[in-house]
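Here the structure is laid out as structure tokens; the discussion comes afterwards.
Heads up, one of the protein chains got dropped from this complex, but the rest are sitting where they should.
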Amino acid sequence: MFGEIKGLNEECGIFGVFGHTQAGHMTYYGLHALQHRGQEGAGVVVSDGEELKQSKGEGLVTDVLDEEQLSRLVGHSAIGHVRYSTAGGKTYENIQPLYFRSSTGSLALAHNGNLVNASKLRQELEETGSIFQTTSDTEVIAHLIKRQGKKPIIDRVKHALNELEGAFAMVMLDEHQLIAALDPRGMRPLSLGKVGDAYALASETCAFDVVGAEYLREVKPGELLVINEEGVHVDRFQQPKDRSICTMEYVYFARPDSNVDGDNIHSVRKRLGKTLASVAPVEADVVTGVPDSSISAAIGYAEASNIPYELGLIKNRYVGRTFIQPSQELRERGVQMKLSAVRKIVEGKRVVMVDDSIVRGTTSKRIVRMLKEAGAKEVHVRISSPPITHPCFYGIDTSTSGELIAANHTVEEIGEKIGADSISFLPIDSMIEAVDRQDQSPNCGHCLACFTGNYPTDLYDQSIPPHQKEQMIGARS
Amino acid sequence: MFGEIKGLNEECGIFGVFGHTQAGHMTYYGLHALQHRGQEGAGVVVSDGEELKQSKGEGLVTDVLDEEQLSRLVGHSAIGHVRYSTAGGKTYENIQPLYFRSSTGSLALAHNGNLVNASKLRQELEETGSIFQTTSDTEVIAHLIKRQGKKPIIDRVKHALNELEGAFAMVMLDEHQLIAALDPRGMRPLSLGKVGDAYALASETCAFDVVGAEYLREVKPGELLVINEEGVHVDRFQQPKDRSICTMEYVYFARPDSNVDGDNIHSVRKRLGKTLASVAPVEADVVTGVPDSSISAAIGYAEASNIPYELGLIKNRYVGRTFIQPSQELRERGVQMKLSAVRKIVEGKRVVMVDDSIVRGTTSKRIVRMLKEAGAKEVHVRISSPPITHPCFYGIDTSTSGELIAANHTVEEIGEKIGADSISFLPIDSMIEAVDRQDQSPNCGHCLACFTGNYPTDLYDQSIPPHQKEQMIGARS
Amino acid sequence: MFGEIKGLNEECGIFGVFGHTQAGHMTYYGLHALQHRGQEGAGVVVSDGEELKQSKGEGLVTDVLDEEQLSRLVGHSAIGHVRYSTAGGKTYENIQPLYFRSSTGSLALAHNGNLVNASKLRQELEETGSIFQTTSDTEVIAHLIKRQGKKPIIDRVKHALNELEGAFAMVMLDEHQLIAALDPRGMRPLSLGKVGDAYALASETCAFDVVGAEYLREVKPGELLVINEEGVHVDRFQQPKDRSICTMEYVYFARPDSNVDGDNIHSVRKRLGKTLASVAPVEADVVTGVPDSSISAAIGYAEASNIPYELGLIKNRYVGRTFIQPSQELRERGVQMKLSAVRKIVEGKRVVMVDDSIVRGTTSKRIVRMLKEAGAKEVHVRISSPPITHPCFYGIDTSTSGELIAANHTVEEIGEKIGADSISFLPIDSMIEAVDRQDQSPNCGHCLACFTGNYPTDLYDQSIPPHQKEQMIGARS
Partner (left out) sequence: MFGEIKGLNEECGIFGVFGHTQAGHMTYYGLHALQHRGQEGAGVVVSDGEELKQSKGEGLVTDVLDEEQLSRLVGHSAIGHVRYSTAGGKTYENIQPLYFRSSTGSLALAHNGNLVNASKLRQELEETGSIFQTTSDTEVIAHLIKRQGKKPIIDRVKHALNELEGAFAMVMLDEHQLIAALDPRGMRPLSLGKVGDAYALASETCAFDVVGAEYLREVKPGELLVINEEGVHVDRFQQPKDRSICTMEYVYFARPDSNVDGDNIHSVRKRLGKTLASVAPVEADVVTGVPDSSISAAIGYAEASNIPYELGLIKNRYVGRTFIQPSQELRERGVQMKLSAVRKIVEGKRVVMVDDSIVRGTTSKRIVRMLKEAGAKEVHVRISSPPITHPCFYGIDTSTSGELIAANHTVEEIGEKIGADSISFLPIDSMIEAVDRQDQSPNCGHCLACFTGNYPTDLYDQSIPPHQKEQMIGARS
């Protein structure tokens, strides 16, 4: 969360509200709370009951929307989106919500997650006359809805959603209603809230806190919620399948003040840290976390191990628009940018460095070196999740990495490569135990694909490195 | 630190470097690390040995300086400044360093702190022909230096510094040398470091960590350091007086990864929190800190009290340039901006809310209300410093407030006003004990004026509210 | 041209180039020359033979494209567009070229003119499954092309163009070819040029002068030019109908240095002014033109009448982005903005004020009053075109005005309303005579609909005010 340093990125946050006189402003504040889920672009579409109006652009919510624009977005319902984009350059077209005009009524869509059969669907649509202006999955969904002809919009949406395979949490808006849908495995989080007489939807509950909304419940796998003047109509487009919510939401992505499935993320992470302390103890003088996402786990580790928690690493928050990167020469001479090690804290100490995950290992290596250069006598790396061995195809951008350090190296090798004096990952079972709510049955349905290769869906034509494919086949059989 | 929410603001950070081929870039990174000391304006002046070049502007360092400008600032020495301004509007003129051109050589000055006899000096200078283009103390100092006629620059600087009364940590740059000076009481922090063969000066040591510099020592009260091709020449413009370093640097302003007088700020704050736990214990379920500056004290309180530290309050870091404040109506309906309470953490709980200080009380009141609205059963406010009863005239902008809640109310009244179930401040003696390094003699010289009214200097014509003046007279007699 | 003051606006300019190593830059300069045809938005799409890349945005070409973006737009062919938009607000989606991605190859389109059957086509497409993300005619054309299935692209384009009714000058770009098309009546200008071995297309020939291209010929009504590695292939999608090129291009829109049909616009306008002098002479002391578009006609009037041409009206060219309009109070007290009358020139004089057209009459009224307030003894208004009595549906934004002063008032009434001492319009026949090239047969095919109501095409569902509809029916029968 909060502008992390590593190469692991969530691809979106969505928000919706129905029945509020200031729906545009509410969405602005809601998206602002979800900003950690995407900083590349943001957009809002509002309805005043007669027409839709939109505003979107590249950058942070607060950069994209100014007073003038927000004052145009008058309406009683709205949806919004914050976007993380993998590709560089100007990508205005892909910024969501996507807004489709039609003489029989318009429709705007915002989507979090990733479809695995998007290419296949896109090709079929193209062959029968659809044209595409974006490269986003969302445009595919819009075409599928449109193709259902003159049936009522809800029927068309349900039909279209049944064509999709993969992870999708969606909000849709037309002139008269706000629609929410979650894929049948519930792979992405989506919550329903209430603020006064209005209803709200958000990828994370932290957005509810910011707009003063009360949490009602999670949107359930396969559900279709239709919110209009009459209230919330609970419908379903498909029977739920095995629940497979993304584990990395707990471990890394979600804001610590959000709740997923009713459990507070900060608390979950503290439990992960405590568990880690019990399964991977070490003699040390200080515990420090890699800011920001690992702070909670580090505090948990410190509490359980009775080693004091200290601020051994600090992050500079003032990163303006045009930060000038230090030259190679300056970097080699010790000029650091976002993160620095605190010499006074770590000098001569045995340091437990708690992090939530290791993707490529380059960041971990850099941090270990920083700590050593700042005088740490020993650096013991403790990771509050298992090794990531497989790419994600459901909305986390490890799918393109191919360079997952744990896919090709043992834990010992990883420790050596990053220069740690010791290294431990949290075993899968321990992670599940810590993540699960104590009042629930064990493993109530997490996607563990990135740790195991057990992908909960068919993968169609996703490009998986051959050696991993084999592993997967083994893993899945 | 880090863009705090309360009405207590440091007024500057300064940085200097001599003997580095990329002096301009180093200053850019150094100032970036000091950004928490002022976000209103920034400036850099470099010397290439023949002439001075400057670049400055309103906003963050990363907004003020882009690649193009930084590439112009070629030189082997530089000084820089980040500024907090009390007045609104366009105040370009006051952005430092101030740069004075002269046919016999130019001089740039950057200054942290506040003079108490600036008005008097300004008036005297005006009466004898000086004209002023800014409202800053720094221009007064420049005039004093210029008035010394044709004497060598060092003599003129020393003479001028002896005219000043108040707090001043300064860096000055001419074509050939970098000069640093600290007021005879050492009221503001200023450290000397070394990076390769170059020397660096900074308001806080966190800037050294960022540019890869090694800490050498504090600049001492009354010292004048002249750094040129021959190295550091240690000189003195005045005998030191009783050391009076600002206590609020420890409690609130400095970055947690900085060291002051060799002691790490995060560690000091943890000690403050631990001491607070022992002198003001309370039965409670969770400890939470007000981000960002009170986190360390909260962790200390939690460690010492064995009450778990949790993330009960969270701050949204993504505050872009044009954040649109919620309307009064939305605020009343619960829309929050920068800070939110985490319902899941505090609901039904007895919460210890640790904060570092209370200025006007309005922020504390808002936070207590937020916690209660999020379901906290009890909120126990614990402040890791004593009540602030007197304005500061040495560079902290409480001097204009006149609304210090503790100046007019007892601790009990404050607790009532902010809605706390209980409230405690850290007693002065306990604070001094925690702040002092364990290897030093007790109270090695802190300014405690804002807590006691014991101002270490004459105050000249500073405008003190009458009732406080009386208090002060009493306090000082 | 050049940011005119009146309510009469052209809706686009297009440019294309094939076979130039710096196609992106050429398009940048070409569009810059066409900037007077639209200042609301601009875009460029280039092809490097393998893929298309685009960049577009709101504002002037020089605002939309910076060095960084232009350096990305590497390719050997490109099309571009400058846009005038009637609606306010953010309209990014409608900025052209529109760029459609497809697995079988992409296509970008840029269009100048207005279709009269766009709504009908859009509705038909929607009913059979097409979805629309913009409100522009161009998206309709793209859908029509896509719907032609797997036929070769040229066949599909020809088929689609045959569905269109109205005015359209178009350039299209795919990975391998640049396509140009002009509606069967040739209602909008489009010229073909050559620059080295490369070919260029432009709405006006002034763009050729700027990029060093040589004019070859006009694109002919109904033609389809396909430009690829093998050169220019001349094809046709429809037989030409009666030529109906927009007369207002000559009178008002085109830049004076452009040629239409081989005739220089400045020369045409001088002829209009000379003719006007002969049909509507007046005793006067000075002739002045309303800048910028009427200067040529005024010089012609002066030459023919032997009344000296003087600078009685002047326009301030420095209109930055955020020009603050004078308050009503200041306006009433004489504060002028863009245009001012030159007292010294007009004081005590009988002034001939030459303008090219009158739309709503408000601007004319203001200018006459300015001249009188500056001391003009008499103001004789001479208009170098006939009264505009009917809206345009082919790309000039009078279609929405409904407030055409000449639709509801006689010439005498207009003169009275605007406060002129006398007023004359150029009769249609005189205008045609002046516009026609002297080496051509009379009225070689101009659209005169805005003067006569004789619309050269069916109007479908265009919204014409009832009383005008009657007039038109009369006029057309």
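Order as written gives the chain letters A, B and C; numbering starts at 1 within each chain.
Criterion: contacts are C-beta pairs under 8 Å (C-beta built on N, C-alpha and C of every residue); 3 or more make two chains touch, one makes a residue touch a chain.
Since the model is a prediction, treat every value here as computed from it, not as a measurement.
A.B. asks: Which displayed chains does the hidden chain touch?
C.D. replies: When the full complex is considered, the omitted chain touches B, C.
A.B. asks: Using the touch definition from the top, which of C:R243, C:H266 or C:H446 touches the missing chain?
C.D. replies: Residue touching the chain left out of view: C:H266.
A.B. asks: Where the complex has a chain not shown, which of C:S103, C:T128 or C:N316 is the residue touching it?
C.D. replies: C:N316
A.B. asks: Please output the residues of chain B touching the missing chain, sorted low to high.
C.D. replies: With respect to the unshown chain, the touching residues of chain B are 55, 69, 72, 89-90, 92, 98-104, 122-123, 126-127, 129-135, 142-143, 146-147, 149.
A.B. asks: At which residues does chain C meet the chain that is not included here?
C.D. replies: Chain C touches the chain not shown through residues 2-3, 22, 25-26, 28-29, 32-33, 35-36, 39, 59-63, 65-67, 70, 195-196, 206, 209-213, 215, 255-257, 259, 262-264, 266-267, 270, 296, 299, 303, 308-311, 314, 316-324, 326-327, 329-330, 333-337, 340-345, 374.
Going forward, only the chains that are shown with their structure count from here on.
A.B. asks: Just say which it is for the chain contacts: an open line, a closed ring, a star, complete, or other.
C.D. replies: line
A.B. asks: Averaging the CA atoms per chain, pick out the one whose centre lands closest to the mean of every protein CA shown.
C.D. replies: Of the chains present, the most centrally placed is A.
A.B. asks: What is the distance in Å between the mean C-alpha positions of chain B and chain C?
C.D. replies: 60
A.B. asks: Measure off the straight-line distance from the CA centroid of chain A to the CA centroid of chain C, and report it in whole Å.
C.D. replies: Computed value for the inter-centroid distance: 48 Å.
A.B. asks: How big is the gap, in whole Å, between where the Cα atoms of chain A centre and where those of chain B centre?
C.D. replies: Inter-chain centre distance comes to 37 Å.
A.B. asks: Do you know which chain B residues sit against two or more other chains?
C.D. replies: Answer for chain B, listing residues that touch two or more other chains: there are none.
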